[in-house]
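Report on one structure; see the data block that follows.
Only one protein chain is missing from this complex, and each of the others stays in its spot.
Every chain is named by a letter (A and B) in the order it is written, and numbering of its residues begins at 1.
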Amino acid sequence: MANETDPKMVEVHVKRQEKPGAPSQWEVFRVKYRPNLNVIAVLQDLQIRPVTVEGKATTPPAWESACLEEVCGSCSMLINGKPRQACTALIDQLQQPIRLEPFSKFPVIRDLIVDRSRMFDHLKQVRAWIPVDGTYDLGQGPRYSQELALTRYKMSECMTCGCCLEACPQYGTHSPFIGPQAINQVRLFNTHPTGALNASERLESVMGEGGITDCGDAQNCVKVCPKKIPLTESIAEVSRATTLHAIKTLVG
Amino acid sequence: MAETHRLVVVGGGLAGLMTTIRACEAGMEVDLFSVVPVKRSHSVCAQGGINGAVNTKGEGDSPWEHFDDSVYGGDFLANQPPVLKMCEAAPGIIYLMDRLGVPFNRTGEGLMDFRRFGGTKHHRTAFAGASTGQQLLYALDEQVRRFEVEGKVRKFEGWEYLGAVKDGEGVCRGIVATHLVTMEVRVFRAGAVALATGGPGMLFGKSTNSVINTGSAAAISYLQGVKYANGEFIQVHPTAIPGEDKLRLMSESARGEGGRVWVMKEGKPWYFLEEMYPAYGNLVPRDIATRAIHKVVYDMGLGIDGNAVVYLDLSHIPAATLKKKLGAILDIYEKFMGDDPTKVPMKVFPAVHYSMGGLWVDYDQMTSTPGLFAVGEVDYSIHGANRLGANSLLSCIYAGMVAGPAMAKWCKGLKKHENEVPSSFFDGALKQQIDLVEKVKKMDGPENPFQLARELGEWMTRNVTVTRYNPKLQATDDKIQELQSRWKNCGISDRGNWANQSVHHTRQLYAMMQLARVVTLGALRRNESRGAHYKPDFPNRDDANFMKTTIAQYREGGVFGEPGFSYDPVDVSLIKPRPRKYDVDKGGTVAPTAH
Partner (left out) sequence: MPHETTLDVTESSAQIGASFWAKKLHSLTGVVPIGAFLLEHFWTNSYAVYGPKAFDEAVEKLRSMPYVLFLEVGMIGLPILYHSIYGIMIAVAGRPNNLRYHYARNWMYVLQRVTGVILLLYIGLHVYETRIESSIKGVTVTFDYMVKELSEPGMFLFYLTGILSAVFHFANGLWSFLIGWGITTTEKSMKRSAYVCTAIGVGLGLVGINALLGFFGKAVVINF
C-alpha cells in the first residue's frame, strides 16, 4: 500500500465506465513519481499494477494512444477538466490529484475511449480532398507561394483529435453542428489552387443544417487546439466565402 | 461479367493507403483494415522529408545518383533492381504528392523546396514543415476517403489482423481479424491480401515507434510459414529524447548547428565524441555516434545520474540563434521535457527507429505465400543493411504503387473467385483464432503480460540494438524463451468481453516474442559488421560469407517452435559492392548509358 503522505507518489483519479450505457465511477490510484512522467506513462504503470488506493484489484484503464508525439490525435482525454493529448500532459505541470475523464461530447466506448467516428464522417461531408484525375504521373503540381504553403501547413496539422469539438458549446450529440475541425478543412482545400476549382461544392457542404452558421463565436476551439491551428480565422474565412457564394447565387 | 475482386489491405499508413488507391484505380474494391483510424497511423511520425532526385538546384543529381547513395548507404545488402526502380519513380511520386495538396515548403519561384539529408551530397529531400510524414499520410488518407465515399473502399478501423486464410493449395484467400472493441472475430474473403502493418518497434519496448507498432501481423505471418528476411537489421537513431513512455526523435540538425555531446567523467564534462573522433567531433555519422554513446553509457557506466542518457548541449549557443535555426525541434523538447534547451543541456539517448528487415517479398511485393503481399516497413526489400534518411516515406509509397496493380493482376490469374472458395477453409481458420483468443481470455497465472513485455523490451534494447556480442545475443535468446514459458502463466486481470486491451496485448505478445527470436538469432548468426549490424568481435564487412539475405522460417521445435535460417544471394548486378565509409567521399558510379 502506498503511503498517503509520500510526496513521491502521483495520485490519479480515473473515471471508469465498463461499456456504453454502463454507469461510471471514479477510481483512485497512486503510482511512483519519476521525473518527466506524463499521463501516458502513469497509465502504463496502471496496466502493470491495476490496484486502487484502497488495495482493490481492478482492470487496467482502457485508453487510446499511438504516436505519443502529439501528431496522431489518438490520446485525447479530459485531464483536470481540459481536453488535451495525454502524451504532452506532463505530471510536473499538472495539479494533483490528476483527474482523467473521457471526452463528454462523444459516446463512451470504455473508460477513456470515446467514439470519434463522427469527425471522420464530417471530413467526408466537406469533401476534404483534392479531386485529382488519378495518381499516375501527370507532372508537377501547381505553383504557389511559400506564404500560402505555410498557411496551409498550419491548417493541415489538424490531427482530428477532437479537442476543439469537446470545448465547443455548440457541438455535441444534441446538435447537428459540424464544428471547427471540418470547417478548417474547407478552408484548407479551398486555398489550394486545384482544390479551389470545386470550392463551391465544399462551401455548400457547410451551408446547410449544422453548417458554418451554427458557430456561436465562443472561440474556445482556438484556445484548446493542441496544434494552435487558427480555427477561428478558418471559420471567419469560410464565413466570408459562404456569404459571397450565397450573394452570388442570389443575384447571379 | 466476372465478379469484381475484393482485396484486403491490412494497415493504413502510407504503404497501405497507396496500395489501396492503386488497387482502386486498377478496378478493384478494397477492404481496408487498421487497428486505429488510418489517419492515426505511424507514418505521421516521420519528420524530415521524402527523397527524390528532381535536381532543381542544378547539382547534377539524378535517380541513378540517388540509387547509388541508397545501395551504398544500405551497405550492399539490398537487391538492387527494385531500389533503382524506386529511385526512378521518386520524382514522379513527389510531384504526385504535391498535386494531392501536401503543403510542401516552396522556393521563391513557387516550386517545391528541397533540402539535404544524411548520406547524400544533394538537395534531394522535399519536406512539409516539421511533419512531412503526417502531411503525406493525410494526403493519401483524403484520397482513400474519396474512394470510400464512392463505395470502392470499405474501412474496418479498429480491427486487428489475426492471420491469413489459405486454401488447399496454400494460396492466401482472405484473413481473420478481430474487432478491438466488440472482440468479434470474423473472416474476410479476398482475391489478394496486402500487409502494410509497419515495423516491430515494440519488440524493443520503448523506441521512436508508435505503440501500435507491435510487429504482430508480421510475426503472425512468420508463424504461418511466411519467410521473414534480414530481421537483424534494426536502425538506431543516435539522439532521441528519452521518455518514460517512449523515445522521441531529436533531429540531427541539433548537432549540425553546433550541439556538443558530453557526460560527466571524474567530476568534469567529457566531450567524448570530440575526443574519440577529433576529425568529425560531434558530427560523426549516425551509427558511429550511436555506438560511442552506447559504449560510454553501457560499457563505461557514465550515463548522466546513472541513467541511460547523455547530454546534447546547445546552451552555449545564443538563444536567439537557436530559436531562429532550430525553433520547431526545440519546442518539441520543451513540450515533452518541460526544460528549455537554450538554457539547460538536452538529455538524449539512441533509440530503435526502423526495421530494414521484414517479410520477404518478390519484385511484385508478394511474400512467399502466394496471394499475400507485403508493403512498406513490414517488407524487407529496399533498405538493405541500413536506411538512408527520407527514404522510408518514399519506399512506402513506392511499394504501394507496385503492390496495387500487382494484386489486381494476381486476381485476374485466379482460377476461382474468392467467393467460390469452399467455406471450410474459412471456418477452420476462424475456429482456430477464436480458440486462441478464448484460451488467452482464460489465462489465470501469476505473470503480468505488460511486465513481460517490459522485460522483453529491456533485453532487446540492451543486447540486440547497437553493439552486438554473441554471448549476449545467446543470453537474450535464452531470456526470450524464458519469457515465452512465463507467458504461458500469464494472468488476465480483465475478464470482460468488451475493448479488453489486456487480452489483445497478451495475444500480440506471443507473436512478438517469436519475432524477437528471429531478430536475435539472425544477429547471432551474422558474424560480420554491416550497416546497422555491428559486432566488435567481427568488425568488418564479410561479403564472401554474408552478402546474403537472411531468411527466417518458422519450424516446429522446442516449446514454441523456432526460426530456421537460410541465406539467399543478393542481386548486386547494377552496382559493384565497394567498402562503405563516410570519412572520405563515397565515390560514385556511372549510370549505364541506357539510363
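Things to note:
Simple rule for what comes next: a residue touches a chain if its C-beta (ideal position, glycine included) is under 8 Å from a C-beta of that chain, and two chains touch if they have at least 3 such contacts.
Just so you know, these numbers come straight off a predicted model, no measurement behind them.
Of the candidate positions A:Leu43, A:Ile98, A:Ile130 or A:Ala167, contact with the hidden chain is made by A:Ala167.
Checked against the full complex, the one of B:Gly12, B:Gly73, B:Gly119 or B:Gly158 touching the unshown chain is B:Gly158.
Among B:Ala26, B:Leu111, B:Ala130 or B:Val149, only B:Val149 touches the chain that is left out of the view.
Across B:Lys85, B:Arg115 or B:His179, the residue that sits in touch with the chain not pictured is B:His179. Mapped onto chain A, the interface with the missing chain covers residues 81-82, 109, 115, 117-118, 121-122, 124-125, 127, 167, 169-170, 172, 174-175, 201, 204-205, 207-220, 223-224, 230, 232-233, 235-237, 239-246, 249.
Keep in mind that, in the parts below, only the chains that are shown with their structure count from here on.
Remark: chain B residues 18, 21-22, 25, 36-37, 39-42, 44-45, 92, 95-96, 98-101, 103-111, 113, 128-129, 131, 134-135, 138-139, 142-143, 145-146, 148-149, 157, 181, 210-212, 242-246, 248, 332, 335-338, 401, 448, 450-451, 454, 493-494, 496, 498-499, 501-502, 505 touch chain A in the complex. Note for the complex: chain A touches chain B at residues 18-19, 34, 36-38, 40-41, 44, 47-50, 57-60, 62, 64-74, 87-88, 90, 92-93, 109-111, 113, 116-117, 120, 123-124, 127-132, 134-146, 149-150, 152-153, 156-157, 159-160, 189, 192, 194-195.
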